[in-house]
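Excluded from the complex is one protein chain; the other protein chains are retained at their positions.
Think of it as A, B and C in the order they're written, each chain with its own count starting at 1.
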Amino acid sequence: MTGSIFGEAFRLSTFGESHGGGVGVVIDGCPPLVPLTEADVQEDLDRRRPGQSSIVTPRKEADEVEILSGTYEGKTLGSPIAMLVRNKDARSSAYDEMAIKYRPSHADYTYDAKYGTRNPNGGGRSSARETIGRVAAGAVAKQVIRTIFAPELEIVPYVASIGELDANVDQATVTQELVESNMVRVGDPEMVEPMIELIKATRADGNSIGGTVGCVIRNVPAGLGMPVFDRLEADLAKAMLSLPATKGFEVGSGFAGTRMTGREHNDEFEMNDGTVRTRTNRSGGVQGGISNGENIYFRVAFKPTATIMSEQHTVDNEGNDTVLKGKGRHDACVLPRAVPMVESMAALVLVDHFLRQRALVGEA
Amino acid sequence: MTGSIFGEAFRLSTFGESHGGGVGVVIDGCPPLVPLTEADVQEDLDRRRPGQSSIVTPRKEADEVEILSGTYEGKTLGSPIAMLVRNKDARSSAYDEMAIKYRPSHADYTYDAKYGTRNPNGGGRSSARETIGRVAAGAVAKQVIRTIFAPELEIVPYVASIGELDANVDQATVTQELVESNMVRVGDPEMVEPMIELIKATRADGNSIGGTVGCVIRNVPAGLGMPVFDRLEADLAKAMLSLPATKGFEVGSGFAGTRMTGREHNDEFEMNDGTVRTRTNRSGGVQGGISNGENIYFRVAFKPTATIMSEQHTVDNEGNDTVLKGKGRHDACVLPRAVPMVESMAALVLVDHFLRQRALVGEA
Amino acid sequence: MTGSIFGEAFRLSTFGESHGGGVGVVIDGCPPLVPLTEADVQEDLDRRRPGQSSIVTPRKEADEVEILSGTYEGKTLGSPIAMLVRNKDARSSAYDEMAIKYRPSHADYTYDAKYGTRNPNGGGRSSARETIGRVAAGAVAKQVIRTIFAPELEIVPYVASIGELDANVDQATVTQELVESNMVRVGDPEMVEPMIELIKATRADGNSIGGTVGCVIRNVPAGLGMPVFDRLEADLAKAMLSLPATKGFEVGSGFAGTRMTGREHNDEFEMNDGTVRTRTNRSGGVQGGISNGENIYFRVAFKPTATIMSEQHTVDNEGNDTVLKGKGRHDACVLPRAVPMVESMAALVLVDHFLRQRALVGEA
Partner (left out) sequence: MTGSIFGEAFRLSTFGESHGGGVGVVIDGCPPLVPLTEADVQEDLDRRRPGQSSIVTPRKEADEVEILSGTYEGKTLGSPIAMLVRNKDARSSAYDEMAIKYRPSHADYTYDAKYGTRNPNGGGRSSARETIGRVAAGAVAKQVIRTIFAPELEIVPYVASIGELDANVDQATVTQELVESNMVRVGDPEMVEPMIELIKATRADGNSIGGTVGCVIRNVPAGLGMPVFDRLEADLAKAMLSLPATKGFEVGSGFAGTRMTGREHNDEFEMNDGTVRTRTNRSGGVQGGISNGENIYFRVAFKPTATIMSEQHTVDNEGNDTVLKGKGRHDACVLPRAVPMVESMAALVLVDHFLRQRALVGEA
């Protein structure tokens, strides 16, 4: 209803603008006795923070997390887990102009249209800093999945394309180690250098570039997901499209599958070591909204960063035509930092469905 | 939480399997004094029902709706609106074999894996009949939008592609009249005949074919949609991916936009007759999750129908490898009937956000 | 949000006015494989329907239930369970006057104030017929508790007082058999005749009378209920106060306990056959919002029936002072029929918390 709450059984409420006291999240519904320390969360926050490599924004944000509640002696209590990351809040004069001119393809205008007000510093609630709460909650979700439900489950997101550069990734074998071993977080070693070059050249040109993140989830038990509205892929789609800068989602065969016939597309079943398996996996691991035990895989589209270092036409908040040129330090390509965000949202969807399945049938 | 409930402020709860007493929906949260009769709902149900043309399944299902509650003298009361469509329930012997053999790329196996049981007749809850409740609710949603919030708002969904055949549709001008004037519901008159031929040839071959539905929503006020998790496009994505046979969703520039640079992609603002407008619309009418007053447009991927009249490998519910050949009367292509479903889900998302915006700021 | 939906994990959506197609309920979130037939539900509906004895309203309402969906071969499927009871809908001319004059202490005026409209026949949504959906859902809830969670759990509601007549009920031993063996449903055999006399005399006088329902729940496992907002007693309080004509709720020592000191009131713990037990039970089976394994008991206040066969001052819907005298056949005392309603709401709260506890810790 209110927009900043996600999940049904594992429910998070995020808060915070880019400027102000801080950003964070409260998780309600986390099972008790799950090992959890600030280090578990910090690791993921470090993967999403600015300044971590030479191809992301050089802004310095330490993003140190404090767990305010919900744990005791390194384990969850079953009570709400509140986590806070302070803002440094050194208000940049780069935002003075943006306070009155609407940045093209940003949310400045729509926030004003919706609320009649906004925090003009750094994008306020539409800032990428908002994703800190999600990533922190995703780290907890992964702990819950790992320790209670599915120790073998692996979520492996990776950069699949940047601009016209397409990576060649084998979903069966790509590992998080491979992905995290390069600063682009691409799942294809051959593409590391070309993509770094592309991002650097784009930035040098004062421009930005889009791309896609792929994600494979392995060792998912069959039976997760609710029929009808809360299909697993529907909840994943919502989760991914709720990330900033996203424009599309496809699961399994996706848009390409629409060009196939049923005879080509159907995944035939067969028995394999006593387990029901499919010979192919165009379904992407979900059938009728429910996981079938095969790998879940999907792809998310990210548009090019809206802030560019070039002059563009725009209007101000008093209705005058004007021009604006981006200032400050921004990602020329959000893809490397989007990888942990996709992972977090996937973990949040999964843990919610694990808990829901346990409510319904007693195990998951 | 429970899977068959959708919406926050305009909340529907659908019910019903393909066999049993009937299918339907209860809507809670509909404003009072909205004109509503069974004829308003029946019109949309007729657009989704089988047997309506020579290219959809010839099954005879009248799908007559009864409004059980929530209206008085042709207007809504503000109380729950329950609507029921009876099943004919002539159990087909076509389902005998399917009761024990899992149909490839259907939900038979995943329902068994999730629940340990299922209604083996006609797909049970995963049947396309389940969408009757959504379409009935969507008809009410459209009445609410039309009479309370935005009389000028138009939702125009259309078939955008079938297999390799791509329609050429002008989002600015395509009308529901044009779309409904042909049995394919394609938004491009040139493509009507080729698509009909393709569907007929596919069916004659015992095969099926996928496609995409495009949808444009015009005259949407700026300010709809909640930041962060309940972005308008996130809720649309979830709504569309909750429809049977869907595999993807993209809004605005979508996946194609990921190949562009920021300079190419950004929508510059300009004043136009005193209104803030964008010169281009790669955002697809939403920025930061909130409508900006431009046309909202998106595209939904539908896989080829899973039931085909060809023998396929599968397993039975006792774990034996076997073969299965589709029987009965099924759509070789779901696209024409998917058009009103997409429209309904779009209307349901919009009406929910109109009501939520009204709660938050007093008007929408 | 929308008012006619109850529960989180076992969620019901009720619908229907006293006149119109019918009343009923959709349950979403019911676990699969629970035995359920129409007979299970009908039994409870028969306990709440009019005309069942000489001290309740003599209106003839058969209230036959049809299960429209969600079961197969006598067991639940895990999909939504829709149940419908048709209205007879013989519109009584008794309602002609009530359509324009606001009945004192009824909801006619407040519905008009809220919605600007209402169904003037028989109270519309505020009619006691609305409770049919709750009682039907409660019957399902009891089946779920009995077959999955706590076969020994007993919910025993009873009439505890009518007017000034107080029953003497032993919570440890009172049985549903005893309660159902008399038409008042009082938990004290000595009070059956006096209460019947009181009700008959009150009715003969064209008047009505209030009373209280007590309820004891035995064999509840420890651990049910969520801290803070969704305390077990808070959810019970809401459930009971949502019943028509209720004005109060107390659990354990209740209002009388406010006059005690801590030394008198505290329930000391002791070990008993290896189990933690309390020596007394002023807590009423809940501590900190969570069941402690002792008997849960509470009491609900019902005001006298608002419709009386005497002339009263009122106003009409055009703002004129006038008078109104009740017509038709109404309960002079709602208490006997309130007993199954209280039982249903208690079962609905419990089943919801059983499922929530199972989500959180894996069993309940």
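As a working rule, contacts are C-beta pairs under 8 Å (C-beta built on N, C-alpha and C of every residue); 3 or more make two chains touch, one makes a residue touch a chain.
On a predicted model such as this, the values are computed, not experimentally measured, just so you know.
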## Note on the structure
Only one of C:V174, C:M195, C:V216 or C:A234 touches the unshown chain, namely C:A234
### Message
Using the document's definition of touch, tell me which of C:M98, C:I209 or C:M341 contacts the absent chain.
### Response
C:I209
### Interface with the undisplayed chain - residues on subunit A
1-5, 8-11, 13-17, 20-24, 26, 28-29, 32-33, 66-72, 75, 77-82, 84, 114-119, 124-125
### Task
Against the chain that's been left off, what residues of subunit B make contact? List them.
1, 9, 29, 31-32, 78-79, 148, 227, 355-356, 358-363
### Message
Give me the subunit C residues in contact with the hidden chain, please.
### Response
1-6, 8-9, 14, 102, 104-107, 109-111, 113-116, 125-126, 130, 161, 163-164, 202, 207-212, 222-231, 233-242, 244, 246-255, 257-271, 274, 276, 278-279, 282-284, 286-293, 299, 301-308, 310, 312-315, 319-321, 356-357, 359, 361
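We take it that only the chains that are shown with their structure count from here on.
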### Euclidean distance of C-alpha centroids - subunit A vs subunit B, Å
26
## Note on the structure
For subunit A, residue numbers touching 2 or more other chains are 1, 9, 227, 356, 359, 361
